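The structure under discussion is supplied below as C-alpha cells; questions concerning it will follow.
Missing here: one protein chain of the complex. Every other protein chain is in place.
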Amino acid sequence: MFLKPSQFVISFVGLLIFLTILVTGCSNTANDEENRSNKDKDKSKVLTFSWSGDIGDLNPHTYFPNQWFSQAMVYEPLVYYGEGGEIKPWLAESWEVSKDAKEYVFHLRKDVRFSDGSLFNAAIVKKNFDTVLANAPQHEWMELINQIKSTEVVDEYTFKLTLHKPYYPTLQELTYIRPLRFVGEAAFPDSQNTFADGLKSPIGTGPWVLSEYKKNEEAVFTRNEKYWGTKPKIDKVVVKVIPDGESRVLAFEKNEIDLIFGNGVISQDSFQFLKESGKYETKLSEPTATRALLFNTNREALKDLKLRLALQHAFNKQAVIDHIFYGTEKKADTLFAPTIPYTKINVKPYEYDPEKAKQLLDEAGWKQVKGKPFREKNGETLQLELMFISTDNIQKAIAEYAQGEFRKLGIDIRLTSKEEENFWTTANEGNFDLLFTASWGAPFDPHSYLSAITSASEGGSPDHKALSGLPVKKELDRKIKEVLLSTDKENRNRLYKDILTTLHEQAVYLPISYQSNVAIYHKNISGVNFLPQDYEVPFTSIDVK
Amino acid sequence: MSWFIVKRVTSLLPILFGISLITFILLHLTPGDPAAAYLRASHIPPTDEAVATLRAELGLDKPLYIQYVNWLIKVVQLDLGISYVSKNSVWEEIMLHFFPTVQLAFASCIFIIVISLPIGMISAIYRGKWIDQFSRIIAFVSVSMPAFWLGFLLIYFLSVKLDLFPVLGRGTFAHLVLPSLTLAFPYIGTYMRLLRTSTLENLNEPFVVYARARGLRERRIVSRHVLKKSLLPVLTGLGMSLGNMLSGAVIVETVFAWPGMGSLFITSILNRDYPMIQGCLLFMGAIFVVCNLLVDLTYAFLDPRIRWEGGKK
Partner (left out) sequence: MLKNVKRKLLSHKLIMISSLIIFFMTLLALFAPFLAPNDPNLVDITHKLQGSSSKFPLGTDHLGRCIWSRLIYGIRTSLGTAFLVMGLTMIISIPIGIYAGFRGGWVDYLFMRICDILMAFPSLLLSLALIGILGPGLGNLILAMVLVQWIFYARVIRGMVLSVKKQNFILAAEVCGTPTLVIVIKHILPTIISQVVVLAFMDIGGIILAISGLSFLGLGIQPPGAEWGMMINDSKPFFRTHPSLMLYPGMMILIVVIAFNLFGEALRDVLDLRKE
C-alpha cells in the first residue's frame, strides 16, 4: 500500500492536473457562454446594461424587488405618458370620459398579442384590474385604486371603468409602470392572486421578453418579434447585476457593459472622470425629481420645529452642488420643482446660515457642553441617525458630508447604510431619524407623492410615519384627500399651495437638489434619450453599431 | 483501513452536533421576534394575532430543546428556512453561491502549489543563498499583506494599467486569475517556508545520507526521495487551508465582486438576514469539518503508520 516514490510523484501530478481540469472545467460553461454571446454579437445586436440589484420576479402588480425599468420593458399601460405630460393612446387606441367624469370607456387596440401568442382583450384587462383591486390595501398610495367602483367588459375590445367620485388624475395614473399593467392569462397563478402568489411566468405585451435569467447575476431580454408597435432596433438586452458603482465604471471602461443609465448608479466623481476622458458619450437629463432629506417627526428630538429649522440652516446646499455634484444638479429649495404643475409657492427658502442654526439649537435647549464635541439637553447627546442606501454612491457622499458639517455645529450624525430592500422596510417602519428620499418625478408628482403620505400601507411611503409626529398631520391628510377629489382647478391650485406651504413651514423636508438621470455610453451606441417617465430606460430607441 | 474510516467518521458526529448547537444558540441571541420577521418577509403585516398564530405554527412557544430538535430535523432535510431579504430558500441560495467559491479555492490551491513548491525546495537546497533570503522576505510580506489591499493593487496595475485581466466579476478563465491569486497569497509564504523546513529536515535524514553515499546524483535524490516526504505536510496543510480559504474568500470576493459564499455571507450580515447568516455558518462549519476529515483520510492512506496508531487508540 505504501506508494513508491515514483508512483507518488505521478499521483501528485495527477492531482494537480485534476485540480486544473476541475477549475478550467468550471469556467468552461462560462467560457462557452462568452463565446456564444461573442458570436451572437457578430450576427445580432446586443446591448449590455448593468443594474445594482436583481430585476426581481417581473411582476407588474407588485413592488420591490421589481425594478421600474424591467417592468416597463415587458408590460404596457392602457395610455402612455408622453412629452410634457401629454396622455397618448397606447394599448387603448381611444377613450371616452362621461360628463360626470365617473365613467371611462377604453377602446382597445385589436392587434395586440401577449408574448405567448394569447390575445389581448377587454376580458384580460378586467382580470388584471380585478387582481390588483383584490389587493387594494397594498396599493393604497395610489388614489385611483381606492376610487375604482367597478370594472366591466363591454365587448371584446371595449373596457369600462367606473369610479366612486370624479378623480382628476385618473388617466395619468393609468400610465404608471405599476401596478395597473397587464399580464397574460397563462401568467396567473392557480389562486389568481398575483400579489400574494406571484406569476407563473412573466408574459407581457411589451417590446421585450425575458429569455434567460440567473438570479443576482444577469437577465437577458430578447426582442418581442410579435410586438405590435415600433420594434426595438437591437436584438437583445443583457442586464448584469453589479451592485457597486465603482465596479460598474471599471466594467464600462473595459467594454464589459455598453451603457450606464440612471441616478446614483455611479458617483459624481466617476461621472466627471468618464466625461473628461472624452472617450465616451455622456448625457444629462433635465431635472426629474427632488432629492431631499426627510426628518422623522416621531422621534423625540425631531418633534421640535426649532431643531428641524436649525438643521435646514445648517446644511450647505451650495457646497454640495459645487463639490459633490460639480454643478450637474441644481439647488432645490422646495419639495417639488416649480416646473411641476400646481407647485409654485411663494415661500422664503431656508438659506445656509450656521450662526442662525446655532442660535436655534440653543433655543431648542441643545447646549454646547465644555469639553464635549456634541451638544446636550438634559444630559442627552444630540445624536441623529441618517440612513442611506448602501449601493447609492451619491447618497453616501452627501451623508458623509452632512456628518462632517453637522459635527461642526455639535450635532452627532450616525450613518447607517442598508441594502435597498432593507432600507425601505426599515424606513416604512419609521426606524430612522433622517433619511434620504426623493420626490417621485413624472408622472407621480405632486399628487401621488402626496397621496402616499396619507397611506399607512406597505406600498405607501415612509413619509407617512415620519410626518405623523406633526400636530397638523391630520389636517394635512384631509387636505390632500380633498385636493385629489376636487374637480375645480382653482380650488386645486389653492389647496396644493396650502399643503406645500405647510410642509415648507414645518420644515420636515430638507430639499437638496433637483436630480437628473445620467447616461454614459460607448461611441458605437446611438439613440439614448431620456423618456418622460424617468424610471424607464430607452432600450427601444437604442441602436448598436 | 475501513475500521479507521468508520472511527474517524463517527468522531465527526459530536463535532457536527456541537456546530449545529452553536449555530442554533447564536440565532437565538438575535434581537427581534423571528415570527414577526417571517411575517414581514412574506408581506403580511405583523399584527399581534398573526404573530401569535405563527409562533404556535413554527413551534416558537415550545421549550428551547424541543425547538432545537425540530430545527435539527429540518436541517437534516436541508430545510434551512427562508431568507428575510431574498425570500428564497436559504439552502438554494447557498447552493447557488457555493460553487463559485469552490472554484476560487481550488484555483488558489493550484497557485499555492505551483509557486511555493519550487521556491520552497530551491531555497532549502541553496540554504542561506540569495534565493533563500528572497523567499524569506516574500514569506514575510505574504503573511503581512492585507488581502483587500493586494486585490486593489493587482486590479490597479494588472487590470487597469496593463489591461491584462478583466477587472471584476465571474465569467471566463481570466476572471479567475486575480481573485484566486489574492486568496492564495498569504498561504504561498506559509507553504514556501513549510516546504523549506521539511525539505531541510529530510535532507539530513539517514536515507538521504545513504543515497548520497551510494553516489546518487543530488537532483535525483531530491526529486525522487525528498520531494515526496516533504510534500506530506503540505498536502495536509492544504486540506486544512481549504476550510480557512472559505473565510478568507469573504474579503477577496467582496473586492472582486465574485458571487460566492463569501459575498453571500457578508451581504446577509450587512442586511441582518439571520436565517441566511445561520445557514452560511452551519454550512461552512460543516464543510470545514469534512475537509479536515478528508485530509486525515488522505494522510492515513499515504502514510500507513498513522492509521495503525489511530487504530490502536
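Each chain carries a letter (A and B) given by its place in the written order, and its residues are counted from 1.
Following the convention adopted for this analysis, a contact is a pair of C-beta atoms (placed from the backbone, for glycine too) under 8 Å apart; a residue touches a chain by one contact, two chains touch by 3 or more.
As the structure is a computational prediction, the values presented were derived from the model and not from experiment.
Please work out which displayed chains the absent chain touches and list them by label.
The chain that is not shown is in contact with A, B.
So which of B:4, B:191 or B:288 would be touching the chain we can't see?
Checking each option in B:4, B:191 or B:288, the one touching the absent chain turns out to be B:288.
Which listed residue (A:393, A:461 or A:540) would be found touching the missing chain in the intact complex?
Among A:393, A:461 or A:540, only A:393 touches the chain that is not shown.
Based on the whole complex, identify which of B:202, B:230 or B:254 touches the chain you can't see.
Here the residue in touch with the unshown chain is B:254.
Please pick, from B:100, B:243 or B:260, the residue that touches the omitted chain in the full complex.
B:243
Among B:148, B:173 or B:299, which residue is in touch with the absent chain?
From the options B:148, B:173 or B:299, the contact with the absent chain belongs to B:148.
When the complex is taken as a whole, what residues of chain B touch the one chain not shown?
14-15, 18-19, 21-22, 26-27, 29-30, 140-141, 143-149, 152-153, 156, 160, 243-244, 246-248, 250-251, 254, 265-266, 268-270, 272, 274, 277, 280-281, 284-285, 288-289
Even though one chain is hidden, which residues of chain A still touch it in the full complex?
Answer for chain A: residues 244-246, 250, 267, 269-270, 273, 319-320, 323-324, 393, 397, 400-401, 403-405, 407-408, 414-415, 417 touch the chain left out.
Heads up, the rule we're going with is that only the chains that are shown with their structure count from here on.
Which residues of chain A touch chain B in their complex?
1-3, 5-6, 8-9, 12, 16, 19-20, 22-24, 26-27, 30-31, 33-34, 65, 138, 196, 215-217, 240, 242-244, 247, 250-251, 253-254, 256, 390, 417-419, 421-422, 425, 458
Quick one: in the complex, what on chain B touches chain A?
Touch list, chain B to chain A: 40, 43, 45, 85-86, 88, 96, 99, 102-103, 106-107, 109-110, 113-114, 155, 159-160, 166-173, 175-176, 223-225, 227-228, 231, 257, 259, 267, 270-272, 302-304.
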